[in-house]
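The other protein chains are all here in position, but one chain of the complex has been omitted.
First chain written, first letter: the chains are A and B, and each begins at residue 1.
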Amino acid sequence: MNQRYAWPIAVAALIALPFVYRDPYHLHILILILIWSFAYTSWSLMGRFGLVSLGHGGFMGVGAYVTALLWNHLGLSPWIGIPIALVSAGALALVVAYPCFRFRITGHYFALVTLALSGIVLQVITATRDYTGGSLGYTPERTKGNNIVALQFDDKIVWYLIALAVWLAGLLIWHVVDRSMSRYAMEAISEDEDAAAAAGVNVTFEKLRITVISALMTALAGALYCQYQMFISPDTVSGIAVSLQMVFAVVVGGIYVALGPTVGAIITLLLAEFLRIFFGTKAVGWDNLVYGVLLVLFIIFLPKGILGSILERVKVGPAKAPVVKKPA
Amino acid sequence: MESFLEIFDIYLLEAVVNGILLGGLLALLALGLNLIFGVIDVTWICYAELVMIGMYGMYFLVQYYGVSYFLAAPVAIVLVAILGAALHYLVIAPLLSGPPINQLLATGGVLFVLQSFATVAFGIDFRNLGIRLPVLAFADMHFSYSRLLAFGAALIGMVVVYLFMTRTYTGTAIRAIAQDRQIMALMGVDTKKIYLITSAVGGALAGLAACLLVLQYDVHPFVGLSFGPITFLICVLGGLGNFVGGFVAAFVFAEIISLGGLFSDLEWGYVLAFGFFIIMMFIRPGGLLARRS
């Protein structure tokens, strides 16, 4: 049916967009939306199975800072630095998540442990201020023009295409997980761990796998954000606030839908941007205040998320729709 | 060489004592969070931010309106208690029947709101009470009176809560409700009211902590982030809702932070505490005081 062509056409349109429409500010917002969408998608990968991690700010921080530190201090190209950053984030995820899953630390406990993880990563970044610049932020050393080795590009179109590719890859991973046996295992686990274990599901392994994948993706998002913005600070890529920001966006967009995190990113980033411009630089904090109030109201009055609620009303939730053809 | 060792020991001892003093405060914070979790089954992610608001309350009462510290403290405690009750009434109560993740997130949203509210209302400057309490010198060691006062007041606060929980009908109901929610109505207990009271008590504890922390630390909108995560770790390690476990874990963590801080920055103390926490999860996954089955 039409669905078969919808994806390729949409992707083609998205690729063509920057060649037709070149407003740098709008392109900048789009790039940010794509990068954050990718991060949010990676969170929802585990969040949809009831694994509420508030530690993703930590993974993102590791991704961003490790990449930048390796480049500045050792001159390691991000092409090597990013894989190292990902491995570090993955290792961190393993070290924290393994005891959690092995010993059935779930629900509130898991949320709090991971919350502390974000807090700790932020503390480490602040504590190593001699290297990381602490709370003042950090800038990767700039090269001139477009430099593939340094993964630095002046051209926003290049960044747009990179972000688009990564975002699509994120959606693809989401779909692969959605159609894998893992999904059934994870759903069984989120329903009843003991029953799942009794049915032969390796509970710890399944949870660990999805967590590590999610952490790796989040770290990649952090590294990309760093390379694109060329400035990172503990507050923008790590810490509790960033973790909460991810969860909010996913909940706002819809947690059980592939495009939910993306919708969430669009809404929350545009809202934040709108509020930032609306209140200007004089009214520091007002944008966040309104943002926070809106989020709380949102959770109270629309707990299923915007896309989730709409799809529920139309009753064609992609997650529940029969598997037809593999999308592009 | 010998004199070096002596000095070192003195510093070590001083750090140990300071750790105990810090432990009292952390235990107070953990108690409030545990109380809320044990009774209502929700976690206030924004707990440390309630403390932050209380600290601002103290700052303005003392510095701006010139109220004496000991008069300002009860006002601040009541203020945060009301805030806690309001948080429950406005945010938690409507979500009680919803999925737990939403309750968690809503309090996370409140964290944002409180932080940005403080930024808007008070700015991002670091402020302090300007009260400089003398330092107690004892056998070459130095302890600030503010820490001693905080420790004493925290202990008194915990004893008051203990008496309230064991001696009064409402306190008994608060303990009972965690064990069997459904039949509380048969006892003539209005669960909603107990939740509200519990939230107010939890808020009051945050308020008390605020009065004590403001003696030692500057207040700024993000001050909650420096002791919030550690409080969560304490509660998880002690077993959420387990008052005794939280109490013990608070002192263990305080010692780690204090001794870790002796060798480098305070931040590394936190990192050390987190490392310890991860190791403990392998050894005693059910919490510090869990009985092994």
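Following the convention adopted for this analysis, a contact is a pair of C-beta atoms (placed from the backbone, for glycine too) under 8 Å apart; a residue touches a chain by one contact, two chains touch by 3 or more.
Operating definition for what follows: contacts and distances are computed from a predicted model.
The listed options are "RNA polymerase sigma-70 factor, ECF subfamily", "Multicomponent Na+:H+ antiporter subunit C", "NAD-reducing hydrogenase subunit HoxF" or "ABC transporter ATP-binding protein", and the UniProt record of the chain not shown names that protein "ABC transporter ATP-binding protein". The hidden chain, counted over the whole complex, makes contact with B. In the complete complex, the hidden chain is touched by one of B:81, B:173, B:204 or B:233, namely B:173. In the full complex, chain B touches the omitted chain through residues 169, 172-173, 175-176, 179-180, 182-191.
Keep this in mind: only the chains that are shown with their structure count from here on.
Distance between chain A and chain B, defined via averaged C-alpha coordinates, is recorded as 31 Å. Against chain A, in their complex, chain B makes its touches with residues 37, 43, 45, 91, 94-95, 98-102, 104-106, 108-113, 115-120, 123-124, 221, 225, 228-230, 232-233, 235-236, 240, 264-265, 267-268, 270-271, 274, 277-278, 281-282, 285-286. Of all the residues in chain A, the ones that touch chain B in their complex are 50, 52, 54, 95-96, 99-100, 102-105, 107-109, 111-113, 115-120, 122-124, 126-127, 239-241, 244, 247-248, 251, 283-289, 291-293, 295-296, 299-300, 303.
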